[in-house]
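Down below is the structure, laid out as structure tokens.
A single protein chain has been omitted; all remaining protein chains appear in their positions.
The block that comes next holds chain A.
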Amino acid sequence: MLGYLVRRLVQSVLILLGVSFITFVLLYVLPADPVRQIAGRSATAQTVENIRQQLGLDQPMLVQYWRYLSGLVQGDMGRSYLQKTEVSTLIAARLPASLLLMAAGIFCELLIGLTLGVIAAIFRGRSLDQGLMVTSFVAVSAPQFVVGLLLLYVFAVQLGWFPIGGYGTAAHLVLPAVTLGIMGSGWYSRMMRSSMVDVLRQDYIRTARAKGLTRRRILLRHALPNAILPIIAMIGIDIGIFMGGIVVVESVFGWPGIGQLAWQAIQRVDIPIIMGVTMVSATAIVLGNLLADLVTPLIDPRIKLR
């Protein structure tokens, strides 16, 4: 177990190194010149050159990468070109809002997905089941920005139940969280249904039935816990999808998280911020995957770690 953990941690660090290098190279070959953006249109060639030297952008790429990496290890992600602030400060200020949104999104995803999946499994083969499975396909096929705009239009503009955008109260959180959760809920309802159908076929369910337990007790005490556990482990793998989702959802609802930060930075070629957000997202994804792999054998002792 310990050996496995150490190996996986080393692997994770190597992956993050690779991600940082590739992102750096990509941004280095960027045709848009950040110095021009900073200096403004009326800057002289001399000013542009000075700024380039100041930021160290005249150095060879590998030197720049090495400098970035040695800073990163010490928690220094560099300074934003345009906002003149530490990137780590900017991200730290925005991260809580994004984490809150993601947590609420995962909650919605599980609540909707698992409930519908269990209902479909119980009514397996009947029209309710078929209807729910079609609904789940609609959910995974719906572009998030359309869902977001639709929810905004119906519940904020027409009915006025929720604010149109912004951040602050619980009411602000509802629509973005539901938008973020809907796509995943489609997948989860399908997985939950097949997991539940699988469990209901097991011998111990037949035994429970033979003992004369009520249907309700069999479903809630015997089937549900066993069916739900393997699904829970999947959440870790989903972090990557959520990291993409928040860019869209934050943009639709004006939610002040790291998705918005990254989006604005990309438009203004503010490379340190893009690098920083990519690294934070990649770290989250790697940790999520690691967690999923570690949790799986705890849930199902038949699975051994290799």
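The rule is short, and it goes like this: a contact is a pair of C-beta atoms (placed from the backbone, for glycine too) under 8 Å apart; a residue touches a chain by one contact, two chains touch by 3 or more; residues count from 1.
To be clear about the criterion, contacts and distances are computed from a predicted model.
Asks: For the chain omitted from this view, which of "Ferritin-like domain-containing protein", "Peptide ABC transporter permease", "Phosphate-binding protein" or "Aromatic ring-hydroxylating dioxygenase subunit alpha" is its UniProt protein name?
Replies: "Peptide ABC transporter permease"
Asks: Of the residues A:Trp66, A:Phe107 or A:Phe145, I need the one that contacts the missing chain.
Replies: Of all options in A:Trp66, A:Phe107 or A:Phe145, contact with the hidden chain holds for A:Phe145.
Asks: Hey, which chain A residues sit against the chain that's not shown?
Replies: Residue positions of chain A that touch the missing chain: 11, 15-16, 18-19, 22-23, 26-27, 29-32, 125, 134, 137-138, 140-146, 149-150, 153, 157, 194, 197, 240-241, 243-245, 247-248, 251, 262-263, 266-267, 274, 277-278, 281-282, 285-286, 289.
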